[in-house]
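With one protein chain held back, the other chains of the complex are shown just where they sit.
Let's look at subunit A:
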């Protein structure tokens, strides 16, 4: 059951995808995030110009949920304005808590909407988003 929902072919593909993996040499913001309880770590590289995320990559090791979540997130935010991304983060948080959220906004990320049924794994899903929020706070500070 859980295998069908949280470990679908599509999610496994995102988890194993190399597309957004690695360092970004011309990153303007680098942020590290960590899940204390499991030791999973992620480093986000963002290239932000004129208030838009032009490119992004991540490094890190972790479970399928955390890795797929990071890939989906980067796929969704590249090309978006920073202000818009802040609202995407809010929607992703709502989705993980099982609250109503804007599916139209989150798009590809809704692939993981079943995460709400697995509270113990929400922290895996949210690690990338939490790290992104910290990264963006750095640049939006005057």
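Going forward, contacts are C-beta pairs under 8 Å (C-beta built on N, C-alpha and C of every residue); 3 or more make two chains touch, one makes a residue touch a chain; residues count from 1.
Keep this in mind: contacts and distances are computed from a predicted model.
Chemist: Out of "Maltose/maltodextrin transport system permease protein MalG", "Hydroxymyristoyl-ACP dehydratase", "Cytochrome d ubiquinol oxidase subunit II" or "Probable cysteine desulfurase", which one is the UniProt protein name for the chain not included here?
Modeler: Looking only at the record, the undisplayed chain corresponds to "Probable cysteine desulfurase".
Chemist: Of A:65, A:92 or A:122, which residue touches the hidden chain?
Modeler: Only one listed residue reaches the unshown chain, and that is A:65.
Chemist: Since one chain isn't shown, list which residues of subunit A touch it in the complete complex.
Modeler: 1-3, 6-7, 12, 37-39, 61-65, 118, 120-121, 124
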